[in-house]
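In this view, the complex is presented without one of its protein chains, the others remaining in place.
Now for chain A:
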Amino acid sequence: MATEVHNLQELRRSASLATKVFIQRDYSDGTICQFQTKFPPELDSRIERQLFEETVKTLNSFYAEAEKIGGSSYLEGCLACATAYFIFLCMETHYEKVLKKISRYIQEQNEKIFAPRGLLLTDPVERGMRVIEISIYEDRCSSGSSSSGSSSGSGSSGGGGGAGAR
């Protein structure tokens, strides 16, 4: 685990940030948290469409699980109400548990799939659940890269990648 995180840091040091793509929310199912699975053209040469769609669909299913309205969420709500919500001082809500799962999943995806392709996913929770931010890195060693406007590679720690900023 430590070596994999180290590899991500290596990526940030050796590559420079070219651009960022923002996957927007999909509101066609109402206000629940879902992201658009439309494949952005900027990622065309970087990652297979199927891998990307699979990642977004898995994330969407996690969020759907977090916001699922059913027996267990009612039970949690009623129990919390009965204790005047003091129970949340010692207990984590179901939503928070799922968010932690999502964080781990994103880190795993970054290590296995996105970092080797010079990409970095940012956990949507760090962007207010508005967007999935995908940072595209250009390798500094490669010549003729399209990153004409970018300058600061080392300042890109704002990407986060859910690696424990919270």
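FYI, contacts are C-beta pairs under 8 Å (C-beta built on N, C-alpha and C of every residue); 3 or more make two chains touch, one makes a residue touch a chain; residues count from 1.
Here is the rule we go by: contacts and distances are computed from a predicted model.
Only one of "NAD(+) kinase", "Palmitoyltransferase", "Histidine-containing phosphotransfer protein" or "AP complex subunit sigma" fits the UniProt record of the hidden chain, and that name is "Palmitoyltransferase".
Residue A:Arg127 is the one among A:Lys57, A:Arg104 or A:Arg127 that touches the chain missing from this view.
By the touch rule set out above, chain A reaches the unshown chain at residues 17-22, 24-25, 27-31, 66-69, 73-74, 76-78, 80-81, 84-86, 93-96, 99, 125-131, 133, 147-153, 155-158, 165-166.
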